[in-house]
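Here's the structure we're looking at; comments come further down.
Here the complex is missing one protein chain, while the rest keep their positions.
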Amino acid sequence: MKILKNINNIGKYFRKGGNISRIFYKFSRNPLSVVGLILFCIIVLCAIFAQYLAPYPESAGAYVNFEEAKQPPSYKHFCGTDVLGRDILSRILFGTRYSLIMGIFVLLLIAPIGVTLGLIAGYFKGSWLEIIIMRVTDIFVSIPTLILALAICALLTPNLQNALLAISFSWWPWYTRLVYGLTSSLKEEYFVKLAEVSGANIAHILFREILPNFSGTILTKMTLDMGWVILTAANLSFVGLGIQPPTPDLGNMVADGALYLPELWWVAIFPALSIVLIVLSLNLLGDGISDIFGVERI
Amino acid sequence: MSKPLLEIKNLSIWFESFEGPLKVLDGVNMIVLPGEKVGLIGEMGCGKTTTMKAIAGILPVPPTIIRSGSILYQGEDLMKMNKKKSRQIRKKELSMIFQDPMSALNPVFTIGTQLHDIIKINEKKKGFIKGKSIQLLKEVLLPDPARILKNYPIQLSGGMRQRICIAMALINKGQILLADEPDTSLDVTIKEQIMKLLRELVGKYNKSIVLVSHALGTIKSLTDRVYVMYAGSMVEMASTQALFANPLHPYSKGLLEATPRLTGKGIGDGINGRIPEYVSPPNGCRFHPRCKEVMDVCRREKPSFFNVSKDHGVACFLFKNSRN
Partner (left out) sequence: MEENNVLLTVNGLKKYFLTHQGTVKAIDGINFSVKKGETFGLVGESGSGKSTVAYSVIGMYRLTEGRIVFRGEDISRESKNRSLTIKKEIQIVFQDPGTSLNPSMSNREILELPLKVHDIGKNSKERVERIKELLEMVQLPTNYIHKTPSAIGGGEKQMVAIARALATNPSLILLDEPTSALDVSIQAKIINMLIQFQQEFNLTYLFITHDLSLMRNVASQVAIMYLGKICEIAPTKDFFNNPLHPYTQMLLSSIPVISEEEEELKPKRIISVGEIPSPVNVPAGCSFHLRCPRKMDICLQQDPLIKEIKSGHIVRCHLY
């Protein structure tokens, strides 16, 4: 419900702003943002159509072919093959899919919850509600994200869902904190006061009066965070928690390949480069989004 | 007639935007003589701040596009000379006071630091800086200058902040002061004090001042000669007395009628319509869609300035044949 509300709010922004071309005008003032957008679109397409684009889709599963193993990059295998003979490029394409899924799911899960808690805490500043929410947030914020995610993941069975859960648990407080700060300053604005004296109910004040004023900031943060979430997921699978082999994940691909550096350099380098490319495109995209909404760069 | 200190000739400035270029300034002409107090009346969106910023050279490029025109200071065109030279001239000769003293002063530095920074640029000898700061604050009639130097802007009232901005404007010994609505954010009694101070200081240092405002009372009390600006060009120019006694342009007439009077005889009707969209401004005279006395020619051609008398000119076809 909350997810839909937030997406609806963002959607309203686009409809209201007039037309898409006006938004794109603002976005494209910085050419790098356009580069980021194009790159990200390519990445998304690769993820969606992985099974059609991958030259050797079977490499993404339990597959062994020792004849083709340890091949350097060539026309036959653009990124080479690993020790088991699996095509690295195909595995990267499928791995991208899982990385993006992780990013999107985590954000769609934590953003509504974190934002709502932040709105409540900021609006009811000074009450016990705020104290409870913010102190819990403070506790979570004080633990480094990766360590918290590792701890949670280690307690549960390592797999994709639990990795998602672990990362979500470590990430939501940052949204609450951000929105708390924004809400407590915005609630003193005259238009909020006007809504209050007009008799609007609390849901209207929080979600229709206050929240849309910083949806740009939140959207930008979500875009930039996606890169970090993907990195954290990669870190988790690097240490063996999170996605388990033989499912390809960019992180565990780098982990496997690290053992064979520097002779079989391609096994680790190409997945690592893919991570860099994804995070970079998201960062550039985030800059562009912040330009659309006129937000200061985070 | 002495040589003009500042002369703006046919200045046209556009701004890039999504819908297309905003054709804000449409041939602005203005003259300021040495020691003269010139007023610029115009409502929001007429282009007066853009003109001031163009003189000061602080328009950001992009999105500014300078289409044509020149700004001559003592005969030299600031737009045509190289950037370094024009900056030198502006630094030495020009000072500016802005509307909101709170945004003009940096909130995280003390007044002393801010004055020091500006004086340092103009004063080569060190060691005299603090003395000069105190002297400046005394000139603008601030009590206890030594204490004020240690204060931050937030600790001072609006009137005091504006006095400090005036003090800053006096630092360089320049001949021209641009004041962009300096009294708008002040209370009535403080407004009066500040305007009086400005009048005295400008007289004392024999500076020229261009006072921009949309408050007619302020303009009347401080200036000798007045321009009325609408949608990017000057529509009337007259001595202050002549303009208030006998406004000619329908826009100036509308403004004066709309001003509430202390006599209590009610308020005029205001002027119908709104300022034009600069993306596609009206053809001919830019005021014609709102003008009660519009004629056919107004819709086609832009009127040039017709001199009705020695010190009264108006850009309106109604006065085409009243040349002296």
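Per-chain numbering from 1; labels A and B assigned in written order.
As a working rule, a contact is a pair of C-beta atoms (placed from the backbone, for glycine too) under 8 Å apart; a residue touches a chain by one contact, two chains touch by 3 or more.
Note that the structure is predicted; figures quoted are calculated from it, not measured.
A.B. asks: So which of B:Arg67, B:His116, B:Lys220 or B:Lys302 would be touching the chain we can't see?
C.D. replies: Hidden-chain contact among the options goes to B:Lys220.
A.B. asks: In the whole complex, not just what's shown, which of A:Ile42, A:Leu194, A:Leu261 or A:Val276 touches the removed chain?
C.D. replies: Checking the options A:Ile42, A:Leu194, A:Leu261 or A:Val276, the one contacting the hidden chain is A:Leu194.
A.B. asks: For review purposes, identify every residue of chain A that touches the missing chain, sorted by number.
C.D. replies: 13, 16, 189-200, 204, 208-209, 212-213, 215
A.B. asks: Take the complete complex as the reference. Which residues in chain B touch the chain that isn't displayed?
C.D. replies: Contacting residues on chain B, toward the hidden partner: 43-45, 157-160, 187-193, 195, 214-218, 220-221, 244, 254-272, 274-275.
Everything below uses one rule, namely that only the chains that are shown with their structure count from here on.
A.B. asks: In whole angstrom, what separates the CA-based centres of chain A and chain B?
C.D. replies: The separation of the two C-alpha centroids amounts to 51 Å.
A.B. asks: What does chain A use to touch chain B in their complex?
C.D. replies: 22, 25-26
A.B. asks: Using the touch rule from the top, collect the residues of chain B that touch chain A in their complex.
C.D. replies: Checking each residue of chain B against chain A gives 18.
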